[in-house]
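I have placed the structure first, in the form of structure tokens, so that the comments after it can refer back to it.
With one protein chain held back, the other chains of the complex are shown just where they sit.
What follows is subunit A.
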């Protein structure tokens, strides 16, 4: 089966810097993927190119089997909610009404439910809304569109913790009834960890990590104990972080541990601590960046 989103060799160069560097990645139908990365890593550029709001310098992008550029049939089945979305001088209710005209799967019922949940005044001009409320308007559109390809680019700027939780709850509830391909770019990784089935990490325009969320969680472990024991254990494994304090060392090992490894660690008197998704991702990206740096020096 062809993937819902197929990206190969995608490069986007701007004057003086490369925002995306030879990105090849696929996304299957009915998954929620976290698109992770630091500020300026290339996440927004990536999503904008998927939605044909930006053009690639090189490479191939297929969404629902075709190029999205000037392709109405594809674009109508896709929604991109951006952190910095601007609106004309219209009211909240107008935004929803306009969205209902264009999205074939639009659910007015869900939109009304979300409007109440976020406590949004339908009659208020969008430009009079606070930052967080404007973000909530985008989230309502993004969820109620029920688009087969739903892209959220850090959609919660200014949203308080309660409203963010409403977003996560509504996303997962509506996704359960209407599965679709969801990409959620975020840096609040631990907050969304429970939602994500897969994580793709972009760093300086490259995909540095692409794995099942569960695998990432299982694959990174902090190992600490006496320096010689830690060194013995870590030999031959990818080590992403190393701290030493007197005779005590702590490293992050970036490969999954077998039962045999765990037994050996007990013999060596080492402490094994699984990392949270956020910590795992931070170390994975730092490790990958480090490996790249070493590679380029070689």
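As a working rule, a residue touches a chain if its C-beta (ideal position, glycine included) is under 8 Å from a C-beta of that chain, and two chains touch if they have at least 3 such contacts; residues count from 1.
As a convention for this text, contacts and distances are computed from a predicted model.
Look at the chain that isn't drawn here: its UniProt entry, checked against "Methylmalonyl-CoA mutase C-terminal domain/subunit", "RNA polymerase sigma-70 factor (ECF subfamily)", "ABC transporter permease" or "Neutral metalloproteinase", names it "ABC transporter permease".
Contact with the chain that does not appear here is found for just one residue of A:40, A:104 or A:274, A:104. Considering A:36, A:50 or A:75, the position touching the chain not shown turns out to be A:75 (whole complex). Contact with the chain that does not appear here is found for just one residue of A:9, A:108, A:121 or A:179, A:179.
Seen from subunit A, the chain kept out of the figure touches residues 29-30, 48, 52-55, 64, 70-82, 85-90, 94-95, 97-99, 101-105, 145-148, 178-180.
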